[in-house]
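The complex appears here without one of its protein chains, the remainder shown in place.
Chains here go by letter, A and B, matching the order in which they are written, and residues are numbered from 1 within each.
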Amino acid sequence: MRGDMKSKGFKKESMLSTTFHRLRKNRMAVLGLIFIVAMGIIAISAPLIAPYGYEEQDLYNIFSKPSANHWFGTDSLGRDIFSRIIYGGRYSLQIGFGAVALACSIGVMMGSLAGFYGGKLDLILMRVLDVMQSIPGLLMSIAVSATLGSGIGNCIIALSVSTIPGYARMMRATMLNIRDMEYVEAARSVNAKDSRIIFRHMLPNALAPTIVQATMGIAQAILVAAMLSFIGLGVQPPTPEWGAMLSEGRNYIRDYPHLVLFPGLAIVLAVLSLNMLGDGLRDALDPRLKN
Amino acid sequence: MAGILEVQNLKKYFKTSAGVLHAVDGVSFTIERGKTLGVVGESGCGKSTLGRTVLHLLDSTDGKIFFQGEDITVVDKKKLRGLRENMQIIFQDPFSSLNPRMSVSTAIQEPLILAGRFSKTEIAELTGRLMDTVGLAERLWNSYPHELDGGRRQRIGIARALALNPQFIVCDEPVSALDVSIQAQILNLMQDLQAQRQLTYIFITHDLSVVRHISDDICVMYMGQLVEKSPAKELFRHPLHPYTKALLSAIPVPNIRRKRQRIILKGEVTSPVNPSPGCRFAKRCSYAAEVCTKPQELKEITSGHYLACGRYEEISD
Partner (left out) sequence: MSSENKLLEIRDLAIQYVAENEVVRAVNHVNLTMNKGETLGLVGETGAGKTTIAKSIMRILPNPPAKVSAGEIYLEGKDVLKLSEKEMRRIRGKKVSMIFQDPMTALNPIYTVGEQIAEVVQLHEKVNKKKAARQAMEMLEMVGIPAARYHDYPHQFSGGMKQRVIIAIALACNPELLLADEPTTALDVTIQAQVLDMINQLKKELGTSVILITHDLGIVAEVCDRVAVVYAGEIVEAGWCEDIFDHASHPYTEGLFNSIPDIDGDVERLNPIQGLPPNPSDLPQGCKFHPRCSYVSECCRTGHVPYQEISPGHFVRCHLQHKEGK
């Protein structure tokens, strides 16, 4: 029965598995992937791993240096920095992925419609994006954050607003490219509806650049989130977001550098891993493959 | 005499910023069931546009297209979808005409799934049979286009076109991108399929030796106009239009003894934007005269051999 061709074990080399294989060969990318996944796991299992609660204050033990009791030392209120870093991962990663997920979905939708239908729809959508892009990204994030107030949700919104145009334009450009490919024409010739053409034929081929953009975007979002917290917007203490921790510790850099060292390292590690992963993905997803 | 496809005065114009592009300008022909009509011409002559317009992948600007007696330029969308199953297309570029993310079987199944009237088992069965028919091995079921050579990819395109058992297929340069030895295999396949299934082809190509081999009748196009139509062998033995003569004389023949009088055309192909009425070949024709500025009519010179050239009587030897 032909239906079970796949179970006959014929070599199935889907795009997913080829991408994975190629990615595996890139050591830096694999390293980045491992780190990010590790950070994710640690963040999720924070309550199980962290030796202390992130709000637990020990006023008799403020500013203590890294020791057996407190691996990363304590901050100005005697809170264990190690635990705060672990919990902080939750917020940073949440904000990073959340902002990108939101911006990506809105952007991809706008870009696909604009690219596929063209004409008036394209015109209107592009002008909307033009307006959005006329305000510098960081300023936009700051303004939105200041307006909405602090908190994770508001932070995510603030971060995504300024990045939507990027995804939209990238998607639109890819769609314009693919729209003229003969296999789209072929799909039309066998009576495929517009929606099927977009979802089944065009999007899968257009996702590759978006995936790369998104991966790098997460890193960017984490950085901007840290910046927002640093300047007093976004997520605020006592929430242990890494940027907020940097902000808190900046007054004590000279005497107690460990207050900023560890949050800083955490940010660097997260951003670096994501960038390495993103670079690797870009190479691995290249549809021209061997040829 | 109604054939399976009859095209009357078909026109397709595109609006561009420079003006109106007359891609196809008043083309008429009839094809009978089971026959192949070759359409030849150089780049910009409109042959690809003609193929797509006949299938209604592009909306025609004017003229009528009768498929099995029905005028498809005026049918409603629903009817058109039904008719589409009977009229298919094979593309030139075996890479860009296949979705790189769809495996061989998925690509071939697509039309079957969209038809909406086959069960999963039937689809799998039909796909298997189609792959057999076009000579694709079973083990390629899950392969992707980038893993295969041009010939195999083109076979996928053919299988996809055959999926819904069409009666009429437009072949847009189906072998131009293939190596000579693979070309021959695919041409044989297409001829076999035609014989088995009584298929009617429009075979669009710029390769004159291929078109002579596979066509029953041939249309020669120049800048959107149909300049000559004739049975294949007759066209090569007695080309009548000055352009056809020049075209035939330009083909490099793999025969070192054949000394041919080559007619070198002056100038280049101009663009068919806002063209003047009359013969568009006149500017490059050595026989051009006053009469050429008037619109040319397609006249039957000998049985089945049509020509659009006002100077025919004067220049025929």
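The criterion applied here is as follows: a residue touches a chain if its C-beta (ideal position, glycine included) is under 8 Å from a C-beta of that chain, and two chains touch if they have at least 3 such contacts.
Source: prediction; values computed, not measured.
**Student:** Since one chain is left out of the picture, which of the remaining chains does it touch in the full complex?
**Tutor:** Across all of the complex, the chain we cannot see touches B.
**Student:** Any idea which of B:Ser17, B:Ser119 or B:Asn255 touches the chain not displayed?
**Tutor:** Considering all chains, including the one not shown, the answer is B:Asn255.
**Student:** Which one touches the absent chain: B:Ala18, B:Val74 or B:Val180?
**Tutor:** B:Val180
**Student:** Just name the one of B:Ile156, B:Ala246, B:Cys279 or B:Cys292 that touches the chain not displayed here.
**Tutor:** Selected residue, touching the omitted chain: B:Ala246.
**Student:** Identify the residues of chain B touching the omitted chain, counting contacts across the whole complex.
**Tutor:** 42-43, 149-151, 179-185, 187-188, 191, 206, 208-210, 212-214, 233, 236, 246-247, 249-256, 258, 262, 264-265, 268-269
Convention: only the chains that are shown with their structure count from here on.
**Student:** Going by the contact rule set out above, which residues of chain A touch chain B in the complex?
**Tutor:** 1-3, 5-6, 10-15, 181-183, 185-192, 196, 201, 204-205, 287, 289-291
**Student:** State the interface residues of chain B toward chain A in the complex, per the touch definition above.
**Tutor:** Interface residues on chain B, with respect to chain A: 52, 55, 57, 81, 84-85, 88-89, 91-93, 96-103, 105, 110-111, 114-115, 120-121, 124-125, 127-128, 138-139, 141-144, 146-147, 157, 160, 163-164.
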